[in-house]
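For this view, one protein chain was removed and the others were kept in their places.
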């Protein structure tokens, strides 16, 4: 059996993933604070897949307007509308909104009361089928997990989500919102369930805040788990695998 | 498509926003402690808009008397009554009060029991229409979010508020109250929903407290996310983009 | 419009308040730990007002016996009974007690069950009318806010209290009990509602505990927000505006 | 009016209390960790009163057997039984116990269900009357306050206790159990209600734990509020007023 | 009256207890983390008592199999079965288990629902009577206190337990589980009720973890309350009274 990997195409990241990428079919948690570039990271993963590896992508958004995402990503020179037209990318908006039916043309929109795991899974499967996708994003996971105040139910729902994502054969990023800042923090239960964990944080180094990328877990890969600086520039996210963060 | 930006006109701030300002139509969270100058920041944004860019503004206050604000801002030489008369500024007071009808002349006042998202949204829309506003302030957001003890409902209400603000086409500041002090803190859910986050805090530097301005998030702009000192002087708020805060 | 200020008369404090004092009509939160001299601060404010500025005062106590306060203040040479006789000071005790009617002569006393905002407000208005007061103290605010376990109700009640205090035209100090020690602390919601915040705390400096005075907020004044040492001596409280606290 | 003070007779303590002692009639909170000598402090106060100042004392115990206290205090050479016989000391045990009537001879014992403020107050008044006491101890206050899970009721009950203690004319120590260790801590509500606060703690100084005595509050006295080392030796507690604790 | 002490026989401990040991009849809390040697400490106390001072012991276990304890203690050369046969030691297992009657031969076993203070006390009294014991262990106390979610009931139950232990005339160790690590910690209510407190912890000293023994309280003894290093070797626990822990 030959192991298969999915290159992220994000500068520096694949080198940290031992020159390979994410093991194909795995579901990775990408967790960061506000303004850390989580959405940029996710879109960069899909865009590279679509334009360099001929792998179509599905972007499931739970709280942002796909129109805003497409507009914001133009500053990196990523024309997502074109990818949509080429059937290399599909946006699925399942954020619970109060919209008139006419407003939701082209989007799968469900009401607040109807938000359930089963609908999320159906939407994902449909999107994957539509463009024969190989990569899936769910952003943000937080809206999903908040639906389950009971911890054990939350874990089961998350497991079901991961199981269904696995059946699609796609490689998936679940985008999650970090609450605490600083080096010491609580591990979230999602970090145990996901097959990989990527953190996007901010540390103080020599009187400057530095953006810090870290892979703390990647099943099936002996990864570099050291924190590494990253930047968000006009080309998107770039990670510096050889640089150190702690003095 | 040409991107459009709204200059804040606050000395030093637009330089941090890469010389441009806030992307037009975005909603920004401005979060600070007591005495940090949040209201001054917000009024300075409206005043500059009205007097230098011919953009009218709406100031929605949820817990302060517009009369007090107008009086306090006189010390900066900002004559807000004049702006009101010129239809370049409108105050909307929707703080829940027990007042006799005669006291609320010229203000939209609602009772404690009636405070609901829908009324807030109606009031904002009406204010925007009245002066053809391009800039909106909601101050403080805290009174609004406290109405929703359940976290998921709070997020949905906040999303609805942001969606409606977006439909007005205005550029908006939501003023929020910071609870914790110090560098390490919990991220608030509003920071994820807003398109930008500005923090007004106080740090200890070389035996003095220093006021610190920081943009931690600004969708669509590669901003300077370093903390920068600011002062509140007779001209209002001034931020020093080139100065460092950490030793 | 000429702005009017109320000098506190407390050595060092008015200098910190840019040589002026508290903006007339404002309500200031004075927050300190046990033994920090909160009551001394409040009485010193009233005593100076009555003896040097011909401004009468009202002292509303929610948990201490006015007789004890009068006795304790004698050590500073402040004869409060004389001020009462001259109609320059009135004490109002609305602490909920189980007393026989005869014991409460000259005091407004209400039962535990009857403690409500409306009674507090009536008592304040009556006291202000009785001596034509210009300065009001409520001590401690804590007993008042504890009546409202629900946060949103507590904020509304506090707003109502502040609104009614404002209508009296008096300048007011609300005395509040600090819970945490140390430099890092949570901001209390009262700090956002009050127009000014004064903290009386204790810091460790060069192997000694030092009493520390700090104005963190004062609407309408560009105050010195640095912490400054203070002492409680035979003349009452004295603040040292030129001295530093942090090494 | 001449102010009257009650010397504690505990070496070093009266010097910290500006050479005088505790203002007569006041109620002081003595708060310390397990093994800090709280009971020794309290008995030393009563013993000195009875043997040197001809002031009888009442010791109200809420969770310890008076027989054990008497036995333990013998190691300091304090013969409490003799004081009892001379009517200079009376022990009142109102800890809720399941005892046969015969076991409780000479003690006021009440059942668990019957523990109420009114019984505590009756017991104190009876004890004071019995020996014409001038000094009262309640140890530990914690058992009393735990009866009131609701914070506002706890404050009211504590106020009632303090009011009744005041009516006896006695000088009183309320012994309380510290929960947290370390310098930073939460202030307890009792510290605000009591007229004085004495802390018995343990700090780390130059690689040794040091016992630390501190008066943080004493109404009517300009006390030394610095922490000072103390020891528990064969003569009881001794505080060193001139020594420093922090390096 | 001559005071009587019970030597622990554990190397170094009696020296810390001013060369004497535990005051006879007292109940001591022994609190430590997992792997800190709490059970070894307790057995060593009983074993020394039985073999060197002719004092029989009772070991009440609430969650461990006496068979396991006997087996584990063999590595120190302590043959507990022999002591049982000589009627110098008795094990009482009152952990709530689901066992067939035949399995519990020789043990007092009670069902989960029946676990109550009264049964624990009966079991202890029976064990003491059976071997005329002078020393008693209850291990772990945690299982007992967890039965009482209400704090005030927990305190009363604990007091009743201590009172009954006192009536047996035995010297007792209550073994308790420490939750927090580090130097700063919350005091537990048991520390106030017990007549002595011994802590078994782990500190970091000069790049090594060091086991640390500390007596923080011992009624009736002017003990050394400094933390001291200890080791668990082939002879059991040994404490080093002259060595320091903090640099």
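Residue numbering begins at 1 within each chain, and the chains themselves are lettered A, B, C, D and E in the order written.
Heads up, the rule we're going with is that contacts are C-beta pairs under 8 Å (C-beta built on N, C-alpha and C of every residue); 3 or more make two chains touch, one makes a residue touch a chain.
Just so we're clear, the structure is a prediction, and the values are computed from it rather than from any experiment.
J.: Thinking of the complex as a whole, which visible chains are touched by the chain that is not shown?
T.: Within the full complex, the chain not displayed touches A, E.
J.: Check each of E:8, E:27, E:44 or E:95 against the chain that is not shown and name the one that touches it.
T.: Touching the chain that is not displayed is residue E:95.
J.: Taking the entire complex into account, which one of A:15, A:53, A:125 or A:217 touches the absent chain?
T.: A:217
J.: For subunit E, enumerate the residues touching the unshown chain of the complex.
T.: So the residues of subunit E touching the unseen chain are 33-35, 63, 68, 71-72, 74-75, 95-98, 112, 140, 142-143, 146-147, 177-182, 202, 204, 207-209, 232-234.
J.: Tell me which stretches of subunit A touch the chain missing from the display.
T.: Residues in contact with the chain left out: 1, 3, 151-152, 155-156, 159-160, 163, 183-187, 189, 191-195, 197, 216-220, 222, 225-227, 244, 246-247.
The definition used in the following text is that only the chains that are shown with their structure count from here on.
J.: Going by the stated contact rule, which chains contact subunit B and subunit D alike?
T.: C
J.: What chains, if any, are shared contacts of subunit A and subunit D?
T.: Touches both subunit A and subunit D: nothing.
J.: State the superposition rotation angle between the two copies subunit B and subunit C, fitting on C-alpha atoms only and giving a multiple of 5 degrees from 0 to 180.
T.: Best-fit rotation on C-alpha atoms: 60 degrees.
J.: Can you tell me which chain lies farthest from subunit E, using the average of the Cα atoms as each chain's centre?
T.: For subunit E, the chain whose C-alpha mean is farthest off is B.
J.: From the mean C-alpha coordinate of subunit D to that of subunit E, what's the distance rounded to whole Å?
T.: Whole-Å distance between the two chain centres: 31.
J.: I need the residues of subunit E touching at least two other chains; which ones are they?
T.: Residue numbers touching two or more other chains: none in subunit E.
J.: Using the touch rule from the top of the page, what pairs of chains touch, sorted by label?
T.: Chain-chain contacts present: A-B, B-C, C-D, D-E.
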